[in-house]
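The complex is shown incomplete by one protein chain, all other protein chains being positioned as in the whole.
== subunit A ==
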Amino acid sequence: MSFFFRSAPTTTASASASASASPSAPVADGVRPLVEVEDLQVRFVSREATVHAVNGVSFSLMPGEVLCIIGESGSGKSVTMRALMRLLPAHKTRMSGRMRVGDKDVLALSPSELTAMRGALVSMIFQEPMTALDPVYTIGEQIAETVMRHTGCSRAAALRRGLELLEFVKVPSAERRLKAYPHELSGGLRQRAMIAMALSCNPSLLLADEPTTALDATVQIQVLILMRKLQKELGMSVIFVTHDLGVAAQIADKVAVMYAGRIVEMGSVKEVLSNPQHPYTRGMLASTVHGQDRDRDIEAIPGSPPDMRRLAPGCSFAPRCAHATEECLASAPPEIRMGPARAVRCFRAGQFGAPSASLAIA
C-alpha cells in the first residue's frame, strides 16, 4: 500500500536521524526547518476584555521531528497550534509575528490558499474524537471528502483511499467501519479514523492536540504507539500538545514548556526532562507520580495560573515561584540560551542542579 503514501525522502530521514542524535543542530546539513515560528502573538479581542493568549512564541521544527508542547490548560498551547493553521475565529483574533510552514507564509495566505493548505500540507487531530467528527456522515464519507477536496479524484477512488487508510491505522474490519457513523464506533476507533483522515493527503506536518487525553488508559497507549509508528514510517513532522509528561517522554524529540502564553523552557526531551532549568518545569516534574512513598504528598505548584486578561509586566510565573526576586517581578526575563537549541526564560537559569527525581526517558 505504501505506493500511495509519499515515502520519506532520504534527506528527511537523515535529518530526523541527526535530530534525534542532537536535536540542537538546526541547519547543520543544509536542510531548512519545515516550520519556523517567530515572535507569534495571539490576542482575543472582545468588548469586555483582551485576552493575551500567546505572547511571543518562537520555535522551529525540522522535517521528521516531533515537538511536544507541554503546559497546563490556558497556557496557550492549543492556541499556538490553531494559529499555525489559522483556525481561530478571524473576527475576534489578532495575530502578529511570523509563521512559515514549508514555503507558505501562513499569515499572508489568501482564504483559498489557506483552505488548500489545511488538510494537505498541515493537518490536525483533536482531543475529543467523540465530538470532532460530523455525526451525520459516515467515516468513509468524511475521509473521502478530504481526499476529494485536495486531489480532485472521483468519489469511488476517494473511498478506496479511505479503506486503505483505515487499514493503515489498524482499524479492524475496515470495510464495515468505512460505512459506520461516528456514534457506532468506540472512542479509540474514532480517534484512529480521525488520524486516518488527517493522514489522507500526506501532510508534511501533523498537529495533534492532546489526541490521547480523552481516551481510556489502555487505548491511550495503543494510539500513542500507532502515532509514533506512523510518524516514523511517513517521516512527517509532528507537533504534539499534551499535559502528560509521560506522553512527551515517549514520543518527543524536542520539548517546549509553555506558561502564560510563553515558551518558558525548550530543548531536547532528554535535557528538559532530566535537567529542567525553569522553576515551572521543575515544579511540574516534581508534581508527577514517580515512585515516591505512598504517604508522601505529591508536591503541587502553589497558587494558580495568571489572569490572561491582565498580565503583569514581570515573569508570569514569579507570583508562584519560590525563587522569585525583585528582578523577576519588575521585568520579564529574556530567553537565555543554554546550548544550540536549549533556551530558558528565567533569570536564574543554570543555577539549578539536576532534580533528585526525574522521569525515566524511554
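Quick note on the criterion: contacts are C-beta pairs under 8 Å (C-beta built on N, C-alpha and C of every residue); 3 or more make two chains touch, one makes a residue touch a chain; residues count from 1.
The rule is simple: contacts and distances are computed from a predicted model.
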| Per UniProt, what's the omitted chain called: "Phosphate transport system ATP-binding protein", "ABC transporter permease", "Cbb3-type cytochrome c oxidase subunit" or "Fe-S oxidoreductase"? | "ABC transporter permease"
| request: Looking beyond the chains shown, say which of A:M117, A:A158, A:I301 or A:A324 touches the absent one. | output: A:M117
| task | Could you tell me which of A:A132, A:V169 or A:A349 touches the chain that is not displayed? | result | A:A132
| Of A:M197, A:M284 or A:M308, which residue touches the hidden chain? | A:M197
| Considering the whole complex, which of A:T146, A:S204 or A:T242 touches the chain not shown? | A:T146
| Sites on subunit A contacted by the missing partner chain, in the whole complex | 85, 87, 111-112, 115-120, 123-124, 126, 128, 131-138, 145-146, 149-150, 181, 183, 194, 197-198
